[in-house]
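Missing here: one protein chain of the complex. Every other protein chain is in place.
By letter and in written order, the chains are A and B; residue numbering begins at 1 in each of them.
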Amino acid sequence: MQASTTTDHAADIDKHVRVYITVFVALMVLTIVTVAISRYHLPVPLAVSVALLVATIKGSLVACYFMHLISEKKLIYAVLALTAFFFAVLLALPVLTHSDGFYIHQ
Amino acid sequence: MEIPYTVEVRRDTGLTNGKIGIWLFLASEVMLFGALFASYILIRTGAPTWPRGDSILNVPLATFNTIVLITSSVTMVMAWASLMRNRFSTFRLYMGATILLGGVFLVVKYFEYSHKFHDHLFPSTNNFLAIYFTLTGLHMLHVMGGMAVNAYFLGPGSKLWKTNPEWFTNRVEHSGLFWHFVDLVWIFLFPTLYLL
Partner (left out) sequence: MSEPTSVATPGAHVSHEAHHEELGFWRKYVFSTDHKVIGIQYGITGLLFLFFGFCLMMLMRWQLAYPGAPLPLIGALFGESRMPGGSMLPEFYNELGAMHGTIMVFLGVVPLAVGGFGNFVVPLQIGAPDMAFPKLNMLSYWSFFLGGVTMLVSFFVPGGAAQSGWTSYAPLAVIAGTGQTMWLIGMIFLITSSLLGAINFIATIIQLRAKGLTFMRFPFFVWAQFVTAFLLLLAFPPLEAAGVMQLMDRVAGTSFFLPSGLVVSGQVLEHAGGGNPLLWQHLFWFLAHPEVYVLILPAMGIVAEVIANNTRKPLWGYRSMVYSLVFLGFMSFVVWAHHMFMTGMGTAMAAFFQTTTMIISIPSVVILTALIISLWGGSIRFNTPMLFALGFLPMFGIGGLTGLPLGLNVADIPLHDTYYVIAHFHYVVAPGTIFALFAGIYYWFPKATGRRMNEMLGKIHFFGSFICMNVVFMPMFWVGMAGVSRRLFDGGEGYQFAQPVLHLNAVSSWGAWTLALFQLPFIFNFFWSIRNGEKTDDNPWQATTIEWSAPSPPPHGNFRVSPQAYRGPYEYSVPGAAKDFVAQSEA
């Protein structure tokens, strides 16, 4: 959504505002959920998976609706897809390089 | 000399220059925080033991901060929506609320940090604290930066509303995108550091 003559889109904005409130409520609920789950002291791999899953859902809501990514242009999607790929490479490869090898950990 | 597509979109991309610019900047920020997350992963997986976040850090305070930041994201997008509805005074209210909530976040962080220092828990104490202070510290700098830009648009920058309302609305939207990103980073930081 970019700025255009403001009056044309007033009705659109009303719809958007309803979405913002809904997303806000969802984010609050998910925040409570993630804190509540953490009290169960799940085994680390499970705890990490669940926490990341909830965080990803929350993050996606913020990105899609507050940041309007759900209705963005293809070019922005392309840039972000490229970034996401390199982000994943940066997160995965160093630790993979270490788990496969004999570098001595403390 | 006019730079085209500052306010109106270019037909084939459907975007203004500023919209592309801010998303490119956010892409670079993803890589910045990504590197710190990658460091966290490498250090944690290489460590013989690693403390649970809630054994060292204050979860209730951070949960409160999470709620504060998410709320500020809503007020931010409402500020932009107010401009789209031509309601300038409502914009000022929401923008002010966003900055205020940012301030609350900083105050809470101040208390968190000083409590840690009081208990002789410093970045140099162990690697958990090192990555905690670095990640939250860098995030905090971004909160301050966002607040500064927002304050500019609430204050002296708001003159632009009178002369070029579309451009002003766009710039507020772009500032909002940065603010939402700061919120997004915290959404991942919070469970990673405090809950795992």
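Methods note: a residue touches a chain if its C-beta (ideal position, glycine included) is under 8 Å from a C-beta of that chain, and two chains touch if they have at least 3 such contacts.
Being a predicted model, the structure only gives us computed values, none of them experimental.
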Whole complex considered, the hidden chain contacts A, B
Touching residue (missing chain; options B:46, B:103 or B:157):
B:46
In the complete assembly, which of A:17, A:30 or A:75 touches the absent chain?
A:75
Which listed residue, B:20, B:61, B:97 or B:151, touches the chain dropped from view?
B:20
Using the document's contact rule, name the residues of chain A that touch the chain not shown here.
75, 82-83, 86, 89-90, 93-94, 96-98, 100-103, 106
Contact set of chain B toward the excluded chain (per top definition):
1-8, 10, 13, 15, 17, 20-21, 24-25, 27-29, 31-36, 38-39, 42-43, 46-47, 122-127, 130-131, 133-134, 138, 160, 163-164, 166-167
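The criterion applied here is as follows: only the chains that are shown with their structure count from here on.
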When the centre of a chain is set as the mean of its C-alpha atoms, what distance in Å lies between chain A and chain B?
14
Of chain A, residues touching chain B in the complex
1-7, 9-10, 13, 16-17, 20-21, 24, 27-28, 31, 34-35, 38, 41, 44, 47-48, 51-52, 54-55, 58-59, 62-63, 66-67, 73, 75-76, 79-80, 82-84, 86-87, 90-91, 94-95, 98-99, 105-106
Residues on chain B engaged by chain A in the complex (per definition of touch)
7, 9, 13-16, 19-20, 23-24, 27, 30-31, 34-35, 37-38, 41-42, 45-48, 52, 54, 59, 63, 66-67, 70-71, 73-74, 76-78, 81, 83-86, 165-167, 169-170, 173, 176-177, 180-181, 183-184, 187-188, 190-192, 194-196
